[in-house]
Structure formats: structure tokens, C-alpha cells
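Before anything else, here's the structure in question.
Removed: one protein chain of the complex. Kept in place: all other protein chains.
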Amino acid sequence: MSITYLEAIREAQAKALADDPRVFIYGQDIGAFGGAFKATKNLAHEFPGRVLDSPISEDAMVGLGVGAAIEGRRPIIEMQFADFSTVGFNQIVNQAATLFWRTNVPCPITVRLPCGGTMGGGPFHSQTMESIYAHYPGLIVMTPATVEDAYSMLLEAVALDDPVVFCEHKLLYYHLKADKLPTEALPTGKARIAREGRDLTIVAYSAMVHEALAAAEELAAEGVQIEVVDLRTVKPLDTDTVMASVARTGRLLCVGESWPWGGVNAEVIARVASEGFGLLDAPPRRLNAKDTPVPYHPNLWAAHRPTARSIATEARKILRS
Amino acid sequence: MSITYLEAIREAQAKALADDPRVFIYGQDIGAFGGAFKATKNLAHEFPGRVLDSPISEDAMVGLGVGAAIEGRRPIIEMQFADFSTVGFNQIVNQAATLFWRTNVPCPITVRLPCGGTMGGGPFHSQTMESIYAHYPGLIVMTPATVEDAYSMLLEAVALDDPVVFCEHKLLYYHLKADKLPTEALPTGKARIAREGRDLTIVAYSAMVHEALAAAEELAAEGVQIEVVDLRTVKPLDTDTVMASVARTGRLLCVGESWPWGGVNAEVIARVASEGFGLLDAPPRRLNAKDTPVPYHPNLWAAHRPTARSIATEARKILRS
Amino acid sequence: MLQTALKPGAVGDSTFRETYLKAYRFMLLARILDDKFASLYRAGKIHGGVFLGRGQEALSVAIGLALQKGDIFAPLIRDLAGRLAFGEPVIDAVRTYLGSPLGPMRARDGNVHRGQPKEGIFPMISHLGAMISVVNGALLARRFSGVKDTVGAASLGDGATSTGAFHEGLNQAAVEKLPLLLIIANNQYAYSTPTTRQFACHSLVDRAVGYGVEGYSIDGTDLEACVKSLQQAASKARSGKGPQLIVANLLRLCGHGEHDPAEYVDAKLKCLPGGRDCLKAAEEEMQCRNWGHPEMISLWRSEAVHKVEEAVATVQREPGPDPYKEDWSAISTKHLSEGNG
Partner (left out) sequence: MLQTALKPGAVGDSTFRETYLKAYRFMLLARILDDKFASLYRAGKIHGGVFLGRGQEALSVAIGLALQKGDIFAPLIRDLAGRLAFGEPVIDAVRTYLGSPLGPMRARDGNVHRGQPKEGIFPMISHLGAMISVVNGALLARRFSGVKDTVGAASLGDGATSTGAFHEGLNQAAVEKLPLLLIIANNQYAYSTPTTRQFACHSLVDRAVGYGVEGYSIDGTDLEACVKSLQQAASKARSGKGPQLIVANLLRLCGHGEHDPAEYVDAKLKCLPGGRDCLKAAEEEMQCRNWGHPEMISLWRSEAVHKVEEAVATVQREPGPDPYKEDWSAISTKHLSEGNG
């Protein structure tokens, strides 16, 4: 049997609903229909009254989740696309994220964001928003890159007493497969060494981990050994694991799908430069999407986002320096 | 005669309205009342029909501005507090910011955000959002630190064909004074050397420029010469000026009022580390607000944001390293 | 859909007399506490803004009295009377305004941004309209738990009806048929902005039909009308009739905040129905009906003054917050906290 990244997300929600009566799911078309991506397939049927179709009201969807959380529930709010969370933004960053600090009442809400570019997605169905949400105090931001993490981290997200922005990547939904669901996982907040190497550290997360691994493969043929660090969560960010890797390799390339100004890559480089300056044998570099909206046409989209090829090219530059 | 930072903003809007018939202003309580901070005092009277009170509808306020811009107008949209732009967020980052790239029709809209902490402001009347807006392609983000820049940069913002998020700092509104309005200014996108020095570069913007200058003064007494760079605009970011300064001093401290994860400080450090690695004689460091909402009580607020004292302390650390 | 507020024959009935007097006492206490905050503000003793409920006590107290222990209340900035009637201790308000670390917001948040979620008082965030869907969520959670006979009330001003959050929140409650009381205090202004710049409908109650909820239009300065309408609305909500939209007409008898002289207020409004002082009106009503003798009222007043002065004195002796005692972490899972980057 083999299971996809998307099925893992569906299974994690099924398990959360089955194990914890406090869990419910709220979002557009997630009930009988099973969601725009089928991440809640059959869940409304298996868990009557606990998987509810919402109106097209992102602000109220998140607000409702916060209110239910105050009453001890563990809501999962599905945004149909991450891009639409901009209209639920205020409730996420100012309501959910501030509740515990202001009132000492925890806010165990999970907001699922189907993120990232796909062929023909275009400017408003392709955005990644981890760099926006991670800036705000009070939020945990997860960016699983594997089927196993999609499953175990979503269960973690629901179990945590704090608001979690769960960034799942649409490009991984169907193609990424595993043989079975994991029974154990790294703790939340710990990064993972996705591939070991001694010449260069590539820090990535979400779909970019796979581009980085492909680049590492390509470079291996050239006799270069790339270490790939999968951040898993971007807030909190596992500086120790990154630093330990850079200590081994002396070189750092950060790869992310979000826009170049600020964000995960800038944060990682700033931390390494501040706390691990002496570890660096060469200037740290980063690779992001280009500084425009995400283009519709595949030709343009392929040039807009980092790919195994552009990562390999960037890596060679660093290795030469 | 002396003029405050707030009066300079009012004067810039008066001049823009007088010089350019395409300009109008739209926002809550900005008409006869002159605005919550009086940034539009008497303008409704002086320019009948061009300074309009809006309903409490931030999303529609920005949307209206974009539509008017399409028709060739130059709207200035006043948010009552930057914090409330979260409910106008979608129209700023997905409508205004994408219009030109998608349609080739420019979007000359200026969104004024009264930003930053003040005594007793609390979590929802104190936020700075430059780090959020600067992440998005299609926006220019200005953060004036002086009376002169408040005036000339706002005029620039209105004159530019692109959407500008204009971050004015409430703490500077009344206290910061100049003798007269400027007749010339640095071009948009150029940073300013606010104070020259050879031992350490402090990069700051908005209200933090003044904290940095105070720290520099304090350290001068200890025989240390601090160079203070005022970014003026955080997007685009004047990497050249920053790099040139670091080339002189070899040491870098970035200071900002926004939250620690990501944002302006991380971006500046990432650029210097990537492009000016060899210029650094010591690890670059940064100082931000603490990673919680902005506290209400002055005791807590003073500890939450960077101050001349905490900047000086941080600077000494770097100078010792 | 539109309903008249008064149940005929109710007047004079003795339990109502007690309710009325009880309401009046809370209004009086609220007025006195508000006045105290105003004077503390003028004395420079309060950081940031001070926002009063002067002129809106009748409506606000009616909300607090229509709610029962265990219900939910998301008050807005002019709801001191309702908060007190619902059970918020005077000292909570004082501690929050004066920034005492012993208050419910621990000096982290201030003035009207206070509450105790576990006691059913949801502390507003500033963004207008944002609390409605939060109340919806709490009510939905209670439905999940099989809790019956509960309601949640959310207060709003006329200006806040222009927010998208108001629309999404009320519509969501209507779709889920939640026991939500949405009370709109139309005090004629949003800060300086008159209602003509805020909406174009004849009355905000005309919105009820568009959501499929019941609507009430009342004189917010008439204590009896407020108490009876809110009670009627609350019992309807409790009995499964879904959201109830109460629109009260009244006038803000103070500035938007104490910093605001409010010269923009049209003096004529004071002479119109809804423009009078609801506290005075209640006193006159009590006289006509011969309810509560003047001596009793002045006794109540001095008791209220004493209560307020005592609370203020206590809080003023309390030390301010100590930044070194703060853990500066915004999340409850401490080992995941990033500290201060």
C-alpha cells in the first residue's frame, strides 16, 4: 500500500477526529464534498456533525475557530487556498495569536493553508505565506516536506495548545508518496537532515526540500557532497541544527519559494551570520522566487521559482567562492 | 517658525492637493474633523469635495483607491492606525500590488499608516507593519524618520506611479520638530547617513533612528564613533549605502521596532552577509522589539522596544567582539 | 419581523420594579466609575485613552441583565454598565485602566480591552466587528457539548456595522442559527463620523431581514424598553429562534474618548428622542412611579462612590508591572518559544 502527502493529511485529520472529541473541522466545501483537494474526503460521513461547510467568510471562519478554542475545542480551519487567508488575516494575527498572551487562555487552533505554486495556478492560487505568519508573535508555523511529516506534524499541530499555521504544499499533494504512515516523528521545532554531506549546507523547507535534494543528486555526480536541512517548522526555527550543519560544511545556501524580501531565507542567514559567523568559509547565499506575483504560464512559473537546476547553479557559485 | 512631523504630513497633503487635481484623500474621520491625529486638519475645508470621510471599511477603502487610480486619480488612503490595515490587507497586497504587473496599468495609490508604539497604545494601536508589506512584490514601503522626510517623501509617494505604503511613526508626530519645510530631498530609495562614524554602523529607520542617534551620542562620550544609517525606504532597500558604511566601519548593528522574526533587520543582515561578507570584522547583530504583542503599560512597553540604552549595550558587545 | 419592545401590562409588576431598580443601580455605578476614569485621565493618571459609556448605560445594563451566569458577553467600548451587571468586578476595570499587574490583563492590555474568557467575558481586540464570530464559535462549541439554554451577546456601534467582520459574523450566526444577541448601539456617530457617512438604509434594523434574523428597534434611552426587549430577545435566542438583532437609538453623551471635545456633535440631537440622558430619564421614571425614594437613591449613590473610591485607592497602592518578571513569550508551549530573537 502507498499513501500520498494529501492522503496523509486526510488520515491525520481522521485520527485527530477519532482520538479527540474536541476536534472539529470547518471550511468551505469540506463536508460531503470532501474539500477542493479532497483533504477531508468522507470525514463528514465518518464523523457526523464535526466536519462543517462554512460560508465564504474567511474572517468569520477563523474567528469562530478562536471562540470554539476558548471553550476548549480544537478546531481545524481549512482555507481553500493559502492565498485567501489574506481576508482571514486579522483574525489569525490579531485574535488567535494574541489570545494567550493577553488572557492566559490558550488558543489551540490549527489553520490549514494549501500553499505554493502549481502549473497554471497563477497569482492568486499559488502563494506561500509562511514568511508572513512567522513574523507574528504567538503563532507556530509548520511547513512539512514529506508524507510522514504531513501526517505527524498535523497531529502535533492539533495537539498543541497554541495556534498553528499549517502550510501544506499543493505540489506535493498527489505526487509525493510513502509506503506507510509513521508511528513516530521528530519533535515539533526540530529540523531534519534530509541528506548528509560535507561541502555545502542547503537549508530548505516544504516543496523546496525536494528541489534541493534533486540538486544535491545532480552535484553528487560532480563529486560534491551537499547536506540538505529540512527546517520542518519555520517558527520556531531550529537554529542549532542549521548551525551544526554549517559547522560541518562551512557553506550555506538557503532556498525558499516565498518572495525575496525578508522571510525564512533572510531569517536563517541573519541567524547564522550573527551566531555562527566564524563557521562560514564563504558568504551565505539564498535563492527565492522572483519579486513578482506568481505567473500563470508554466514557462514563466518555472523561471519564477527556484528549481533543482537554479539551486545547483547557485550552489556551484558558492563552492567556487 | 517651527513645524512638527505631523504638520509636515499635513502640509505635504495640502501641497499635493493644491498642485495636482488628481489627488484626493479618503479615510475615517479625516474630513471636517481633520483625522484622529489631525493629519488632515482643515484640508476638507480648503479642498471641498476632495477629502472624504469613509465608512469603517478598510477593505473597501483601499479597493476604492485602486479603482480611482485606474481612472487616473492619485488617492491617499489614511488608515486610522496601521494596526487596522490588517482588514484592508488583501486589497493592498493582492489588488493594488498586482495591478501593474498583471495589466500594465499603474496604480498610484498611497496608503498612510500611523505606525509604532506610544505610551498606553497597547497591542492594537502600536504595530509597525513595514516588514509585512515590504515582503510583497509591487509595493514601495517608506519609513520617514525626520520632519523633512515626512514631508518630501509623502510628496514623492503621491507622485510615484506605484502603490506606496507610507509608514509614519506616531511617536514622532508631536515631539519631532524642524525649523522649516525642505525644498529638496534625497531621491526615493536612497538611504541617508544620519551621523558619521568609523567604528560601527547602526542601520535604523523611522523612530529607531533617533534612539540610535541617542545611543551614538552616549557612546561618543566613551570615545566610540558610531555611524548611523537611516534607511528612509525599506523597499527598495539601499544596499549600496549600507554596504559602503560597513566597508568603513567593519561592524553592523541593525535596529528596528518590528518583531524579531524576519523583517527589515533580517533582510539587511542577509544582504550584507551575502554581498559584503568580506567587509565584516565582526558578526553582524540586530535589535528588535520582543516577540510578543506590544504591551499596554509604559514599564513593559519600554522594555519591549529597543531604546538608546539597549542599543548602546548591544553596540558595546559588537565593539568588544 | 420588526417587533415592538413592550409587553403590555408588564409595567408596575413588582418583580419588574426590582429589575428596574437593580438596573438603575448598575447604571449609577457605571456612571460614577466612568466619571472617575475621566477625572483620573484629566489628572494624567491613565496611560492612553479613556472611553466612556455615558448616555448608553440603559442599553448596556439591559444586556448584562438579560444574560445569565454562564452566558457569553463580548462588550465593546461603552459597556461598563453591562459588564458590571454581568458580574465584572469594579476592580477589574480599575486595574486594567491603571495598568495593575494584578488585573485580568496583567498590564499587558488596557482600558476597554479587558475580560475573562473563562468567566464568559471576552476581551475585545480593537478591530471592530471581530468579536462576533468569536462569540459564534463559543456558542457552536456549546452546541457540540450539548449545552442548552445559553446565549452570547456581542455589542457593536453604528460605525462597526460597516465592517466586513460584522457582515460575516452575523451571517455566520444566522446560517448556524446560533443563540447570538447582536446589539447595535446607534449613538449617531462613529468617532466624528455621522451615520449619513456610514450607511444609507433608513434604519439599521432593516438589515435583519437580509440575514433572516429577528430585528428589534428600540429607544436606547428608555430603560424599560431596553430591559424588556433584551429579555425578550434573550429568551427567543435561548429557545432556539436563532440570532436576534437589536438596534438601539441613542446619543453618545461624551467625546469618542476623553481626549475628544466632540464639537462636531449636532446640538439638536439632544432634543430628539434618544438624545436624552438615560440615567436622568430612569430617575424621573422612578419618581413618577414612586419607585425608590430620593433618600435611597442618594444612599445608593454614596455607596457607589465609596465602592469606586475604595477600588481606586486599592489599585493605586498596587505596584506597577515589572518587565523583569515577564517571560516575554507569546505562546503557552514554552519550550517552543523563540524568546526574543
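In this document, chain identifiers A, B and C correspond to the written order of the chains, with residue numbering beginning at 1 in each.
The rule we apply is simple: a residue touches a chain if its C-beta (ideal position, glycine included) is under 8 Å from a C-beta of that chain, and two chains touch if they have at least 3 such contacts.
A quick note: this is a predicted structure, and the numbers were derived from the prediction, not measured.
Within the whole complex, touches from the chain that is not shown fall on A, B, C.
Set against the missing chain, the residues B:R102, B:R198, B:R248 or B:R316 yield one that touches it, B:R102.
Among C:A81, C:V112 or C:A165, only C:A165 touches the chain left out of the display.
Subunit A meets the missing chain through residues 28-29, 32-33, 36, 53-57, 59, 81, 83-84, 86-87, 118-125, 259-261, 286, 288, 290-293, 295-300, 302-304.
Contact between subunit B and the absent chain runs through residues 24, 49-50, 54-55, 57, 59-73, 75, 87, 90-91, 94-95, 97-106, 137-138, 140, 160-162, 188-189, 235-237. The set of subunit C residues touching the chain not shown comprises 162-168, 171, 174-175, 177, 196-202, 204, 206-213, 242.
By definition in this document, only the chains that are shown with their structure count from here on.
Following the contact convention of this document, B is the list of chains adjacent to both subunit A and subunit C. When each chain is reduced to the average of its Cα atoms, C sits farthest from subunit A. Computed from the mean C-alpha positions, the centre of subunit A lies at a distance of 41 Å from the centre of subunit C.
Computed from the mean C-alpha positions, the centre of subunit A lies at a distance of 30 Å from the centre of subunit B. The centroid of the Cα atoms in subunit B and the matching centroid in subunit C are 36 Å apart. Multi-chain contact residues, meaning those touching two or more other chains, occur in subunit C at positions 105, 108-109, 113, 125, 127, 164-165, 329-330, 337-338.
For subunit B, the set of residues that touch two or more other chains comprises 59, 83, 86-87, 123-124, 259, 261, 290-293.
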